[in-house]
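Here the complex is missing one protein chain, while the rest keep their positions.
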């Protein structure tokens, strides 16, 4: 069905369950000649990894990427690149009772209804573990986009429950475990998380991401729009419930005079469009905002049913994040990069490697 | 590139420019034996049509669908169904000056940057005119979904600028030109629209849609999720800037105890998930909410540039809606139906025509 | 299902039944800026048309192409190009009795078994009428390939029943209604066809096609091979039972020393490979040979069954070619051009618009 593949021309197919032997991906369509080494995956995978702080779940995954194919003497050859990560920390005993019950807010029930069988270990295929391979694949996309077009993709946590950033500094984002843009608020966040953990509850989050230096012209009308593909990409991430481009839902209450981004040769006066008009990039930064629901794996008991059709109380034990959104920033960035990479190739398929068209708005 | 096609197994390919000779679509993968007649398209196309009230643009499109193929003796044959609508009301003179300028908030500039050529008549391919064929194709999807699975898809206008519904009544929705669920507010809406038109400005809107009786099990992990495909579908509609499933962005400030939908055999206690968990339908109503930006075609002059690279003032004359969202409800419904239709077929491809699996939550 | 679409990046979707209101196609992914006019389709459609000689069926189809979209001021815009041809010569009375019987060698029975319904008028979707749109779409592909890469695609009838060409002259091919490369044999062919028609029987044929100036590097390992896609393309033509690339089935009895094409910088010493190695073009002419079965619509009665499950004698009345292969040359050329066009775009998607790589074999 190819439902585990993402992208038309830079196609990433992922596989693997949370507690199976391994997870991995196959990247098809990567341009040849790109230098890539196993150690280049490390930084991004560590950024994503659980266990990076006491505020995310305490699994220790030694996510070492093995490149199985598609790279020769350190360069991509144009053939499919397969990446493999062994699951080393399985502790499947944590999930033993889960096999008989449907946890509220999880995919347990829906997988069961769809397939009549499910792998209950650690959420199986529905686990956020799968997103590791998105981040890995995006390492390659990000490198090519940067080298070829100077594209830079960055993200940050824009809301944690009801807390929003007071200040904004890109440098701050990488200096704290929350990807929070205001360093002065980190203590407040830690306190909030501690209280949350103590209560056994969880909370939602909002993640924003931005891609700079995207050339104008990427994206395709009308079902291959850049924002359409971004929306699908973001909504495919576990726990995502909403996606906004540019001004997003704020557009509803805006006036046309306010929303439209006026144009001068030295630039647009605003970016309510989020860098996309008619599904095609304008040359402005592409901005996306994503809503994550509070994780459903919590210690507070919840009402559910079991396989036998009996009412049960469910408590999710084990290692879980009280806010799944905290470690989502690298995943949102990854999906943004993967969509851009795909459209970079799609653009040159139809329109060739063209230079700037006049007039070009700065 | 297939970027003008939507759906994997119920594939709708649309074509046509706003002011070209015709618009149309080809539907590939429709199950055989479905009864369908040209007049069955009329109701839905009229619901969508511009000119239905003084609050939408005053074009009069006599949208008569011609079935060119795929139907024999009133029934679908399994071969591609081509639908054609001639453009009768072209008045291309309205758009003459548009060819030389890039209107702020429109796709003019991005199409130019992408292709180095563009059809400026009425927005060309970027016009909302294209969505007519989505509504037409969805007529077939809705009929099959209703006959086969009892699925019902409905939508309504949930916000107009800053106005929100006070009451809710499905019957009201079809009784006013706004698809507004509270009949008592219609006068207020008309007054707001009149003021808006007078000011030459426009405003955004929110449209909600719901699909009832969707069986559990539709949707595919992990890049073929039902909500992922819905997000792409909605974001592909002109002027859409945001998509929410279920609780959407409200999830950000929710607690896990609040968000998760507890389960009993006689039903879920809430539907924050919007009928989807892990990308697969739960059996609850599938709910989606969509943000429309204020239309950019307004009478208030705006700053822009022209093809010669000179600064210009742009005023969009001609017939335009001061709120594009007003006539968007049928389009949102259509995209919801098309996604469900596609997943109905995808589900039975992999899992067969299976009956209910126990335990089944009501 | 997209089974009526061909090509990944230059995607042609065809629709229409032989005796329905119209046939047509939508071409998605065409590069922008290509000059194209309705009259440019005429020559190729006439080459393909039935009725061009007394040896092909006597339908008179006035195949006038209407361009419905994707072209503005005579140039492609990058948006989908829809082409429409009305069916003017339907004479559906000829096919009246066909609805109740399954003609041997036709798709009647298989469509019935698949769909439980079929359009019996003129073969419906299974008619060779559909190939008209392949030829039309290929007009665009051939023009782009010629302008951009100097590619030339040509074909000829290489065998008619047991008759094979004695001489070979490309100029002769276009000078006789058989696309036969030896003008001296035309009288012999006509005599054979007359005898065949008199006997009420039919005969098979072989068509060869060649593409010159294909750059090295087109085609993709391993399921997107140029020859793999060509094989599918040719086998999708009505009545085709075999496809050969280069030496084809003669390779079976060849030795490696004989088959392998040795390489010098000024060229290959032979072309048993048919211009393709490892699924990728070598720069030599791409050669393909296609076997057409004798048409099954013949006057000699044949044993079959009817819808009621009774044995019946079937005689196919009406206008039919005693050799369907005679008019197949333009169709084989068209499919060769469409595959090359698709791969031209696919190549530049992954590898860019690159110039020659050294060493380049002439």
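For reference, chains read A, B and C in written order, and residue numbers begin at 1 within each chain.
Operating definition for what follows: a residue touches a chain if its C-beta (ideal position, glycine included) is under 8 Å from a C-beta of that chain, and two chains touch if they have at least 3 such contacts.
Here the structure is a predicted model, which means the values were calculated and not measured.
Asks: Taking the full complex into account, find the residue in C:48, C:75, C:206 or C:327 that is in contact with the omitted chain.
Replies: In the full complex, the listed residue that touches the missing chain is C:206.
Asks: Based on the whole complex, identify which of A:103, A:118 or A:134 touches the chain you can't see.
Replies: Once the missing chain is taken into account, the touching residue is A:118.
Asks: Which residue numbers on chain A touch the omitted chain?
Replies: On the chain A side, contact with the omitted chain comes from 1-5, 8-9, 11, 13-17, 20-24, 26, 28-29, 32-33, 66-70, 72, 75-82, 84, 111, 114-119, 121, 124-125.
Asks: For the chain that got dropped from the picture, name the residues of chain C it touches.
Replies: Where chain C meets the chain not shown: residues 1-6, 8, 14, 102, 104-107, 109-116, 125-126, 130, 159, 161-162, 201-206, 216-225, 227-236, 238, 240-249, 251-265, 269, 272-274, 276-283, 291-296, 298, 300, 302-309, 311, 325, 346-347, 349-351, 354, 357-361.
Asks: Just checking the interface: what residues of chain B touch the absent partner chain?
Replies: Counting over the whole complex, chain B touches the hidden chain at residues 9, 29-32, 78-79, 221, 345-346, 348-353.
Methods note: only the chains that are shown with their structure count from here on.
Asks: Please tell me whether the contact surfaces of chain A and chain C are same or different in residue numbering, using the over-half criterion.
Replies: same
Asks: If you take the mean of the Cα atoms for each chain, which one ends up farthest from chain C?
Replies: The chain lying farthest from chain C is A.
Asks: What chain lies closest to the overall centre, CA atoms only?
Replies: B
Asks: Approximately how many whole Å separate the CA-defined centres of chain A and chain B?
Replies: Centres of chain A and chain B (C-alpha means) sit 26 Å apart.
Asks: Could you please state the distance in Å, as a whole number, between where the Cα atoms of chain B are centred and where those of chain C are centred?
Replies: 39
Asks: Can you give the whole-Å distance between the Cα centres of chain A and chain C?
Replies: So the centroids are 45 Å from each other.
Asks: Enumerate the residues of chain C that touch no fewer than two other chains.
Replies: In chain C, 9, 29, 32, 78-79 touch at least two other chains.
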